[in-house]
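Below: one structure in structure tokens.
The other protein chains are all here in position, but one chain of the complex has been omitted.
Now for chain A:
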Amino acid sequence: MSHAARSPLAGYMFLLPWLIGFLGLTLGPTLYSLYLSFTSYNLLSPPVWVGLENYVRLFTADAKFWASMRVTFVFVILSVPLKLSFALAIAILLDRGIRGLPVYRAIFYLPSLLGGSVAIAILWRQIFGRNGVLNLVLAQFGIEGASWISDPRYSLLTLVALAVWQFGSPMIIFLAGLRQIPTDMYEAASMDGASRRRIFFLITLPLLTPVIFFNFVIQTIDAFKAFTPAFIVSNGTGGPANSTLFYTLYLYQEAFGNFRMGYAAALAWVLLVIIALFTAFAFLTSRFWVHYDE
């Protein structure tokens, strides 16, 4: 390698934009928000140190915090397994060597691509409203549907449905994973007279576990951070009766509705710890069920 490529000065010159961003937009703010989480701060007057007060209040005296935790965990626990199941099931159907694969793949991927838009959240509000499309369809079968969006029993489920509808991108990742399973393994197994079902459980599924693991971690972290649909569907309130009060929505309300910046910073750090614990747990348990080639 030439002299220039090894000179520390050249290296840091090239790294500079990223380095400024990392220190000024990521590391600095991360540490500063940790500090803010121990303060009371309303943007107008300087932060006042309050010690652990924010955290104590969060865990002991804040019913809305627990409501948002419950909503978020229910959302994650329902939406991620359902989404991944659909993604895997459709990917397996598509991997049977059928005609029209690109068309099907495109159709199933489209909702994933558009799903983050406000437009889709608006559409969902209409579909599951009292006079929405779902009830129109149900009425054809003589069923009188509920007002799904404004009924606290169902409102969160409509958002789960919205998340599951967007199974396209994990499906594409599964499809790519299925393609990588060497054909000779299937050949050997079917030569030995193994049934399709046995081949699936003994070869396909174990060899696919790294991809399942990857999708599981990514989708779970993403689900913890969901915001836009809940905001649009509930008009930013998290209602009815806090039933769609996603964690990030509560954080937003505290920070930009009530200007409790210190408290919101504490909420952000709790979220970071939850995501870090989940990720660590996922990686630690992965060696018991994820099959890695050696």
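Annotations
Definition applied: contacts are C-beta pairs under 8 Å (C-beta built on N, C-alpha and C of every residue); 3 or more make two chains touch, one makes a residue touch a chain; residues count from 1.
Just so we're on the same page, contacts and distances are computed from a predicted model.
Missing chain, UniProt name from the options "Sugar ABC transporter permease", "NADH-quinone oxidoreductase subunit D", "Sulfate adenylyltransferase subunit 2" or "Response regulator": "Sugar ABC transporter permease". Only one residue in the set A:Leu43, A:Val56 or A:Leu202 touches the chain that does not appear here, and it is A:Leu43.
Checked against the hidden chain, the listed residues A:Met69, A:Leu251 or A:Val290 yield one contact partner: A:Leu251. In the complete complex, the residue from A:Thr26, A:Asn258 or A:Thr285 that touches the missing chain is A:Thr26.
In the full complex, chain A contacts the hidden chain through residues 1-2, 4-8, 10-12, 14-15, 17-22, 24-30, 32-33, 36, 43, 90, 93-98, 100, 104-120, 122-127, 131, 133, 136-137, 140, 165-166, 169, 172-173, 175-176, 178-179, 181, 183, 186-187, 189-190, 196, 199-200, 204, 214-215, 218-219, 221-222, 224-225, 227-228, 231-232, 235, 248, 251-252, 255-256, 261, 264-265, 267-269, 271-272, 275-276, 279.
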